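With one protein chain removed, the remaining protein chains of the complex are shown where they sit.
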Amino acid sequence: MSDPGIILPAPEPAAARLRPERTSLWGRALDQFRRDHAAITGLAIVAVFFLMAVGVWFGWWGTQWSQALGGRWEGPSGGHWLGTNLLGQDIFQRAVYSTRTAFEIGLIVAILSTLLGGLLGALSGFYSSRWIDSVLLWLMGTLDSIPFYLFVAAVAVAMAGNPWAMHIAMVATFWTTTARLVRGEVIKLKNLEFVEAAHAIGLGQFRIIFRHLLPNTFHILLVQGTIVFVSAIKAEVILSFLGLGVQDGVSWGLMIAESTQEVLAGQYMNFIVASSFMFVLVMAFNLFSDGLQDALDPRRAPR
Amino acid sequence: MIMGMLLLAACSEPPSDDNRDVYRHSEDEAPASLDPAQASTVYSNMVVVNVFDTLYRYKYLARPYELAPNLAAGFPDVSDDGLTYTFRIRSGVEFTDDPAFPDGTGREVTAHDLVYSIQRHFDPGVRSQGAWLWSGRIVGLDEWGQNGADYAAPIEGLKALDDHTLQIQLTAPYPQLVYTLAAGFSALVPKEAVEFYGREFSVKPVGSGPFKLTSFNSALATFDRNPKFDRGVLNLADEGYRDDLHGTYGLQALDGQAYPFVDGLEIHFIDENASRWNSFISGEVHNVMVPNEQIDRVLTSKDPIELNDDMAERFHKHSGIEAGFVYGGFNMADERFGHHPDPDQDAANRALRCAIRDAFDWQARNETFYFGLGNVFPGVIVPLVPEFDADLSRRSVQHNLQSANQALDEYGWRDQLPSMSYGMPSSVQQRQMFEQFRAQVQEIGFSTDQFSPESFATFGDFSRAIKNRELDLFFLGWSLDYPDAQNTLQLFYGPNETPGSNNFNYNNPAFDALYEQTLTLQPGQQRTALYRQMNQLVIDDCVVISGLSRTRVHLWDKQVRMLPDREILGGFFMRFVDIGNESETAAMSN
Partner (left out) sequence: MELLSYVIRKLIGGIPLILGVTLISFVLMVYFGPDKTFELLSKNPTEAEIAQVRAQLGYDRPFLVRYAEYLKEMATLDFGFSDSTGERVSSILSRTIPVSLALLAPGFVLGNLLGIVLGLVAAWYRGGWVDKLIMGGAVVGMSISFLVVIVAFQALFGVVLGWFPVRGWNVHDLPSYAYYVTVPTLASVFVALGYNTRFFRAVLVEEINRDHVRTARAFGARPAEILFRNVLMNAMIPIVTRILFSIPLIVVSGSLLIESYFGIPGIGKVTFDAITSGDQPILKAVVGLTAVLFVLILIVTDILYRVVDPRVSLTGDAR
């Protein structure tokens, strides 16, 4: 059961209801979010990880992830805080560097699939029951019918070691859920007065889509973006284990893949460190994402 | 209810019968095809030589490997010019019973079957992986294939004189011919079964070997003893038994007994080291080759190899060097660092290759990935062939940054180093090897981006890239097809350039002349001397970063009396495996 959450529609049809007016939604959401301690904690942890990734980008730390700095499987010490791996590489440096890899994958996939899903979903919803809608629905149905790992593996193999194969495959599968949600919301919105008024005063169709419809689905895009971010990080681990993930560099997935052999030689550091880093970030992101959903969907708010 | 049905449907294997002696063998990968025409891997060959018969086999215990007759009655008569070989085949040997035969009973194996089996390799409809063993060697055989592979048409150089005599006419002397008849490729297949099963013959093999395949999937192959198989008794002295090497394994009790000894055989294909090791420790399989990451936990000493007390108490151990090697090779067809028409540039390119070779640290690779158990040797004549030269200078396998940097300065490479690609199949270990390599070449001035990894999801795509000359440097392994240095030297013969086996596209007229000279020479001092000259040329030209032969440490259950082997040349041991019962084993160890 491969992380069903990656593939199946988001548990909550967050957009299923009419929303009250916009400013009060965001204002109340902010209030609600501030009171949600778990979500705030999650956000704080995500921010720490993000700083860690930024530091790697700027070359402040994690620069020696590839060098063999010590002997094989050294225990934690002052020189190597979390010990070394088979090659004598510093596990802590590798885990820190992997934070950058994780954010790169998560952000790229989340942003692209949210953009794609938002655009195509809005188009599909705006022209619902027209041919463009049918084509898009057919495309979504088709992409959803191909098993995820099979699809990603096929893209990775077809692109023959291209470092972006994994990202492209993930975007190609993840955008459909967002698109379906946005489509549903847009269908509802376009019958509302303000859209009809826009039509009446003769605004262009694209202007209506981009100025009036899409901005009103922003809460969906935000929540979906966080869900995709988490899914992408988790999928990377499995793809890297299968040899289809990160091509050059290091990631938590590659570290775990390396460690599957080491664990049976009684060497747990690589496994524990990589899984813990990943678990903490994913957990924090999940809490943050939950808080967002609660805040943005009035029905979900606890009493 | 539904669950019950699923359960029944999922029961593929019959319940094991406790009264049968079944040897449970573990391998690290599953074979793709069991058709002898495609027996190119260790895994395929292992099954093929146990289900089918070959004319010759390698002796059970003698190392380096020595030939012994199997289906053949003795060694062939060879004409004085070395061109005509006459083989006698045992009479009374039959194929196992199978629906493929009329009335289901296996008929006698004849020389005609061998003719047919070798012909198949030249039939364009059979994707042969072994035709190169005989290609251009046997009079009329290549033409037979090109002219439509009509099995009724006679071939001058390959004919059965009668049911038990086979004659082969060679186009030129071919000293390795008898070796090729011990390869799984040459195994005798019955035409009836090939035609009856068609494409599925590759999963439903029918032969006359010691075992009969009863089921096969990617995780497990099961076999029953072939009741018709009768090759007399095991003669330990003939098989190369030495008390000092093999005395503790309990083999003496089997001397003079008819083989095969076990009632059944299971080969478990277990890809992951961890899983294979744990299956062995828990007794699910009888043998294992110690995976690298267990070596520090299992051995107390590496030279000589000694088990720790706990392991030594429970298991037998044998260590041997592999019949093959691993190496890194350059694509010499690339003018940036390979052959170059301008002699000065050619010399500079050679200096660059030599610098990379000198920067490569075999000791580190051996320590990290083979836990110090590998055999690092200079050149491409591997330790397990008789022509190996133990006294050859080790200069070419020494990590020498100083000479590397000096050479780069001297030939003006400083700050002018080319960007190079490093190809590999996509796997964790390959990636780790690359990372180690990259750190080493950084010491001679290659920046991180200058050596870029190119990984391939399938091995087929990796070899395609090599054959299409797309990779600048690649690391590969080679398993010997026969114990003769010619088998590795042919990798550097100019006319064998890609898509042939010369992946380096090495093209040196001096080498080629020597190679052609040795082709028809019988084994002996003269040939060995020429082999060593060729070896030196390859070393001096820095075509390869070579090499290392891995040491295989085998462990097996003390209940089992055998000496396991996992080389292409060594799959024949299974017929000599015996499962002793507990009390016998206890008595033996006293």
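Letters A and B mark the chains in the order given here, with residues in each chain numbered from 1 onward.
By definition in this document, a residue touches a chain if its C-beta (ideal position, glycine included) is under 8 Å from a C-beta of that chain, and two chains touch if they have at least 3 such contacts.
This one's a predicted model, so the numbers in the text were calculated from it and none came from an experiment.
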{"item": "Which displayed chains the hidden chain touches across the whole complex", "value": "A, B"}
{"item": "Contacting the left-out chain in the complete assembly, out of B:D81, B:E200, B:E313 or B:D449", "value": "B:E200"}
{"item": "Residue in contact with the excluded chain [from A:V157, A:L203 or A:L222]", "value": "A:V157"}
{"item": "Contact partner of the left-out chain, one of A:G27, A:G71 or A:P147", "value": "A:P147"}
{"item": "Hidden partner chain, touching residue among B:V139, B:A253, B:A274 or B:A333", "value": "B:A274"}
{"item": "Touch criterion as defined above, residue of B:R127, B:R242 or B:R314 at the omitted chain", "value": "B:R127"}
{"item": "Touching residues (missing chain, whole complex) on subunit A", "value": "1-5, 7-8, 11-12, 138-139, 141-143, 145-151, 153-155, 157-159, 234, 237-238, 241-243, 253, 256, 259-260, 263-264, 271, 275, 278-279, 282-283, 286-287, 290, 302-303"}
{"item": "For subunit B, residues in touch with the removed chain", "value": "2-3, 6-7, 9-16, 32-35, 38, 40, 124, 127-132, 199-203, 217-220, 268, 270-272, 274-275, 278-279, 282, 284, 457-461, 463-464, 467, 490, 496, 499-501"}
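Note that only the chains that are shown with their structure count from here on.
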{"item": "Euclidean distance of C-alpha centroids - subunit A vs subunit B, Å", "value": "46"}
{"item": "For the subunit B and subunit A complex, residues of the former touching the latter", "value": "272-274, 277-278, 291, 293-294, 296-297, 367-368, 426-428, 431-432, 435-436, 438-439, 448, 452-458, 461"}
{"item": "Contact footprint of subunit B on subunit A as seen in their complex", "value": "66-68, 72, 86-89, 153, 156-157, 160-161, 243-244, 247-248, 254, 257-258, 260-267"}
